[in-house]
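Here the complex is missing one protein chain, while the rest keep their positions.
Each chain carries a letter (A and B) given by its place in the written order, and its residues are counted from 1.
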Amino acid sequence: MNRRSILKTAAVAVSASTFLSVASLGAWANETLKIGFVGVTSGPAAAWGTSNVRSMQTRAAWLNEMGGVKIGDKTYDIDIVTFDDQKDPKRAIAGMEKMAQEGIHYVVGPNVDDGAAAVRPVAEQNGIMYFPYAFPKELYTAPASNAILGMIANYQSGPAIYKYLKENKGVQKVAFVAANESDPLSQRDGGVAAAKALGLDVVSDNVTYQVDTTDFTPVLTPVIQTMPDLLVLSGVAPANAPQLIRSARELGYQGLISTETAQDATVLQEGAGELANGFISVGGASTPEIASDTMKEFVDRYTKMFGEYNDESNTKVYALEYIIETLKADPAAIDNVDEFKKTMDTFSAPNPYMKGDSKLKYVGMTSFGQKRQVFVPMVVNEFKDGKFETLFIAEVD
Amino acid sequence: MTRNQILGLAVFLLVILVAVPLFIQVTGRWDFYYTLTSVALLSIASAGVWLTFYIGRINIGQGAYALAGGYFSAILITKLGISFWLTLPLAGLFTAAVSVVIGLPILRLRGVYFAMVTLVLTEVARLTALALPVTNGAKGITSIPLPSGIASFSNPKLGFYYVAAILMVIVFAAMYRLVNSRVGHLCRSLQQNEELASSIGVNITYLRVIAYSISSFLGGIAGAMFVAISQSIYPSSFQVADSVNFMLNCFLGGLGYVFGPMLGTLVLYFGWDLLFQTGKFQMLIYSSLLILLMLVLPNGLLSIRMPSAKGGRK
Partner (left out) sequence: MEQILANGLYLGAQYALIALGLTLIFALMNVLNFAHGQMYVLGGFVTYTIYAQLGLPFVVGLAASAITLAVVGALIEKYLFRPVIRRSSREESTMLLAAGIAFFLDAVILLVFGEKQRGVPKIVNGVLNWDFRLIMPYDRILIGALAILSIVAFILFMQYSRTGRAMRALAQDRVAAQLQGVDVDRYSMIGFALGAMLAGLVGGLLVTITGINLGMGGPTSIKAFMMVMIGGAGVISGAIAGGFILGMLESIGLSVLSQYGDITYLAIFASLMIFLAIRPQGLMGKPWG
């Protein structure tokens, strides 16, 4: 973000808040519904949590501007309470305690495996439902019951992508690389298992890198020598993806490259340019083919508020929507998560961010044996000249 | 013990065991329990780092021992079904034993060299936890049962708070005794001039290893306690940032004061928590305050008092 856009953002923020305070001085004042966020918004992984927080703040400001949200017979303004856990599980617990203190029952986050596991006791003791962006199955299978997966897990999208590429692009040999951290390594192991189950030949699956690597050429050299048809960047951080792609292509690699996490088009374009063309990743719902007008307006508002959109928010826009819509369907759930859990089993509402008659509903029976995942269309993208194009769309049940 | 010291200890005990719970009861700030529990545990680990400072070594590797202690406890509980209360001292002894093996060669190093080796040690510990089968690698160990006794508390937070607070009191009382004992005086002589100490017949190798293993023992039990609270452990549960923070706690409190790490941890950890309302400016304000503190009190917070008041003066 350059300085000018900061000034602009500041100006918008000031005028918006003036407008809001004037508006709130008006005839009636709504009650406030606090929704929490516990995740990482500083340090190396700041991008993950920041796209969460900004999606939530954008949507909340928009809803409040329209007069608030009507739940039962009361109208609420949405207030987003955020806590930066610095990607430290010990801090994440403190954050969840803060949320409990604020009387919050619905929290988005944390962003990583260790944080999501660490906050579980606090969330269960204090009656908090939380929406982690972490994949370990034990968070979502019984006896755990307070976590709801906020996106699509790699063990769901991976097999779909490999199957598609095997059938349509003739992929036979697959290679995996991952950062030597918990989340990417777990995702790599899941990916390897899925590829083997499909009968693919895994030619390299043990090359790892430090997340702070500045030159990936030495990392990728042995991988490329195994001549794979598909190179999977397991759980790759948006910051590392363009460098990995660039190094692989500059080493003369001709095959396909894919990942199962969400990426940002601008970052790819800046970091790898046309070398990133053909890169396959999983996104949310903003490719032009399927984005509704609401989604387009969301992107506009986000851009106005913060200066620049982040494509990772295509997925992260959903958690807050699910919380609010479920509360609308069952107003008693506003301070009672048992009601929320009951409603989840039958809940269904129109999906405002997608064209057509797509629904918001909870899924996860196949993976977790209970409905503990938000239903988000699995949009598999291909990067092309600075934009994402839809490769295919699949669903999770 | 002098009368003043007994009085001080009594007042301190009264504050943390009665006044704090009472304050929380009245104000309803239940979240402070966890924050204060963290402060107590982190200050125990920081006390270990402080002890290595006391023998003239900058220790940026305490995270490694906290991680090792945490894993040791978690593995004993989940694989062998041993009670947490037994694993707590065992975790400390385990890390102390490990630290003897590691400490013997590296304690010969001084200044920034020792600091750097210990910093690398933290990363080595993380990578080892990722690679070993017994630690369950990247997937970590989760769903660890609550310690017996704590589970019977209606509010486990309260139980953990009491345990952590009492542990902290014991640790700092022991540290105070240690620093003012003969061994403590010898340690201080190491800090000032090792050659001199050696020439007057002090077995410096032995003394350094003892101090380092006590330090690591404290890291181990702090790590094990955290695992009990979060009921899970991952290779990233304690990392380089934690090691650095343990060291910063000591600096902030003041290297010349036994109780420095306690105060330093309280200010650094609580400070971050209190600033959480400031949203995206949190880090900016936090770091500005840190720099300002350093400019005003470069020898640590406790240096604001008369230096001869308490504890091991430099």
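The rule is short, and it goes like this: a contact is a pair of C-beta atoms (placed from the backbone, for glycine too) under 8 Å apart; a residue touches a chain by one contact, two chains touch by 3 or more.
Everything numeric in this text was worked out from a predicted model, so none of it was measured.
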Residue, one of A:310, A:326, A:351 or A:381, that touches the chain absent here: A:310
Full-complex contact with the absent chain, from A:68, A:95 or A:238: A:238
Contact residue for the chain not shown (choose from B:112, B:134, B:151 or B:304): B:112
Given A:31, A:167, A:270 or A:389, the one touching the chain that is not displayed: A:270
Selected from B:45, B:121, B:144 or B:204 as touching the chain missing from the view: B:121
Subunit A, residues in touch with the chain not shown (by the definition above): 1-3, 6, 41-47, 50, 180, 185, 205-208, 210-212, 214-215, 217-219, 221-223, 238-239, 242-243, 250-252, 264, 266-267, 270-273, 307-308, 310
Residues of subunit B (touch criterion as defined above) contacting the omitted chain: 53, 58, 105-106, 108-113, 115-117, 119-121, 123-124, 127-128, 130-131, 240-241, 244, 247-248, 251-252, 255-256, 280-281, 283-284, 286-288, 290-291, 294-295, 298-300, 314
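Please note the rule applied: only the chains that are shown with their structure count from here on.
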Distance between the centres, which are taken as Cα means, of subunit B and subunit A, whole angstrom: 35
Residue ranges of subunit A touching subunit B (in the complex, touch as defined): 41-42, 82-84, 86-91, 93-95, 97-98, 100-101, 112-114, 117-118, 120-122, 125, 136, 138, 180-186, 189
Subunit A-facing residues of subunit B, complex: 29-31, 33-35, 38, 127, 130, 137-140, 142-143, 146, 155-157, 226, 229-232, 234-237, 241-242, 272-273, 276, 279-280, 282-283
